[in-house]
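For reference, the structure discussed in these notes is given below.
Here the complex is missing a single protein chain, while all its other protein chains stay put.
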Amino acid sequence: MQTNDKLVIGGKEFQSRFILGSGKYSLKLIEAAVKYAGAEIITLAVRRANTKEQENILDYIPEGVTLLPNTSGARNAQEAVRIARLARELGCGNFVKVEIMRDAKYLLPDNQETIKATEILAKEGFVVMPYMYPDLNVARDLVNAGAATVMPLASPIGSNKGLATREFIQILIDEIDVPIIVDAGIGKPSQACEAMEMGAAAIMANTALATAGDLPVMASAFRQAIEAGRQAYLAGIGRVLTRGASASDPLTGFLHD
Amino acid sequence: MQTNDKLVIGGKEFQSRFILGSGKYSLKLIEAAVKYAGAEIITLAVRRANTKEQENILDYIPEGVTLLPNTSGARNAQEAVRIARLARELGCGNFVKVEIMRDAKYLLPDNQETIKATEILAKEGFVVMPYMYPDLNVARDLVNAGAATVMPLASPIGSNKGLATREFIQILIDEIDVPIIVDAGIGKPSQACEAMEMGAAAIMANTALATAGDLPVMASAFRQAIEAGRQAYLAGIGRVLTRGASASDPLTGFLHD
Amino acid sequence: MQTNDKLVIGGKEFQSRFILGSGKYSLKLIEAAVKYAGAEIITLAVRRANTKEQENILDYIPEGVTLLPNTSGARNAQEAVRIARLARELGCGNFVKVEIMRDAKYLLPDNQETIKATEILAKEGFVVMPYMYPDLNVARDLVNAGAATVMPLASPIGSNKGLATREFIQILIDEIDVPIIVDAGIGKPSQACEAMEMGAAAIMANTALATAGDLPVMASAFRQAIEAGRQAYLAGIGRVLTRGASASDPLTGFLHD
Partner (left out) sequence: MQTNDKLVIGGKEFQSRFILGSGKYSLKLIEAAVKYAGAEIITLAVRRANTKEQENILDYIPEGVTLLPNTSGARNAQEAVRIARLARELGCGNFVKVEIMRDAKYLLPDNQETIKATEILAKEGFVVMPYMYPDLNVARDLVNAGAATVMPLASPIGSNKGLATREFIQILIDEIDVPIIVDAGIGKPSQACEAMEMGAAAIMANTALATAGDLPVMASAFRQAIEAGRQAYLAGIGRVLTRGASASDPLTGFLHD
């Protein structure tokens, strides 16, 4: 089905609702993400962008793809702001994913420092996409601080555990007016599909692709699942019965009735 | 992605893994199922096929689509066998979905009568696709009786409740050598996708489409979700962490580390 | 809380709703089940009851405890009937748990053979408690065949996986008039508690106790969890909100409101 349904972030329009999360920038993963998953946004750890090794990696990014530098490695707002500015100086554009972690075991975002960095960077003209632990009060603060989207985690990054925060991501979708992009923890296409059915605006993934047996095929699966979930959301999902069954055929009933 | 992956039932090859379950045969539903969900098999309650009203319905079925008459209304093996034979006489072909229900509230299949009907019909040359309550011993009996596929329910028909029998459908997929087609109860594309990721061969649905807000869009969503789940299954899904997280980027770690 | 709430099977009254499933009859397990879990019914594999080794085991069973011989090892109705008769001859009483398995990997009960054995044994005056795969049609047949209770599995025996058949056990509880005793797969007290909250009449367990770190303490935990679930069922569980929250305190609201 062709639709005019588009994802808009920072005034820019995207057809695709799959975003490649930061990770191993193998040529193979980037190719698969763009060619098979249809990614139009690719996340990149900025620390890699100013090394010789990284120059090659930037060469891999196809034209027309929006680069989303992230502040991976930052432990507080100040470090994140510094990384974001460096990214812009390096020519990575004005989109930035704020990612601030204090916790080395679960790699959970520091919501409070993320709010601070978002406020500073939004004022400097960045399109700020903050990675966050799904907390309604924090999401409101992020929007007030100028966030262009809110990016709650589904479960701990790299875990492939799926929608452990389902209930609270639904609350964000219901209450927050910027696009909700589910980031981290999505392990299977069906989970991406479910998040989209709930009303998420997009899905960010990396580990689910990187750990799959066949990368291009899994990339293609994610693209289709995300499109399916979006369509289902737009179509309107049918009611669920609490008890009993319902014959779909009005003629159902027994032969001799 | 183009693949040579095909669903084979009774020696016949199908590209599509979505089967339209029996239900209200509105022109709109059949059109949506074929055009947007890509259905190549459409179920039809036989009792409708010998009425004047039904002649019109048969006219709706596009060329190239395999008709799957079902024995809806049958309360025992004998009635099911009679309906199946009638269907063949009416020119509906030799595929038949055996559907025997005793229970009017939950419309759960009668496994034992289904085995009996399957045995008789398979001997008469039918391609028998039995609807069943997911029970490993029964699935084995059905295969021994000559079933071409086994069609376990996900949850009570028309309930849109999803994979309530998940654990036991997985056992069927792991242990039974004919295609496992998940039938009844699938309410959302994400559930169809998950069943396919588990290794189901196809999905049958009707109510999920019929109760959706926008039928063609939901039909399209199901097609994509089913293809996504199939691809994910073929690609091989990545490992799930029990505890902790895993940085997808080998460079992840803190700035001053 | 003291109540007059009793479990009645075959005209016999029980205070306890924990039944010790068949398993390793170590002195320790039997003691724990009776002393700490409050078991008044203990299952015993009949094949052990006519060996010298078993004579010791029968000695372990405290007075006042009802022995529930099972037909473990039977692969069809005929074998089960033979074992049940043997048990009665050996003085094990007229209670019998019919347990017929064809499948060595998942050890799932053969519903159809179980119906046959139940019918024969009920006519011979046994109090028949059939172990079954939770299927409403089969449960009805078992009751018609004279079953005193119906014993659906929660998940594969010994798996500790919990209520994988939740949806269908609820249907049995709602539709079947004899006590529904959840048997096999219950791995934790919270799962036993949930089954009781749903309206189950009793819980049978063995592996959950046998694999626990501290057997007597886990036995005690099961007893309390089962009593808790029963009380909650009798008390009536409160409504669940679909969305939003509800201040429990009518004074909740903000200071300056």
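Just so it is clear, A, B and C label the chains in written order, and each chain counts residues from 1 on its own.
FYI, a residue touches a chain if its C-beta (ideal position, glycine included) is under 8 Å from a C-beta of that chain, and two chains touch if they have at least 3 such contacts.
Since the structure is predicted, the reported quantities are computational estimates derived from the model, not experimental observations.
In the complete complex, the hidden chain is touched by one of C:7, C:45 or C:67, namely C:45.
Annotation: of C:11, C:64, C:91 or C:238, C:238 touches the absent chain (contact as defined above).
Contacts to the hidden chain, counted on chain C, fall at residues 1, 21-24, 36, 45, 47-48, 72-75, 79, 83, 101, 104-108, 156-161, 187-191, 193-194, 197, 206-208, 210-218, 220-225, 227-232, 234-241, 244-255. Along chain A, the points of touch with the absent chain fall at residues 102-103, 105-106, 108-112, 133, 135-138, 140, 155, 161, 164-168, 171, 175.
Note that in this section only the chains that are shown with their structure count from here on.
One inter-chain figure worth recording: chain A and chain B are separated by 32 Å, centre to centre, where each centre is the mean of the chain's CA atoms. Chain C has its Cα centroid 46 Å from the Cα centroid of chain A.
For chain A, residues touching at least two other chains: there are none.
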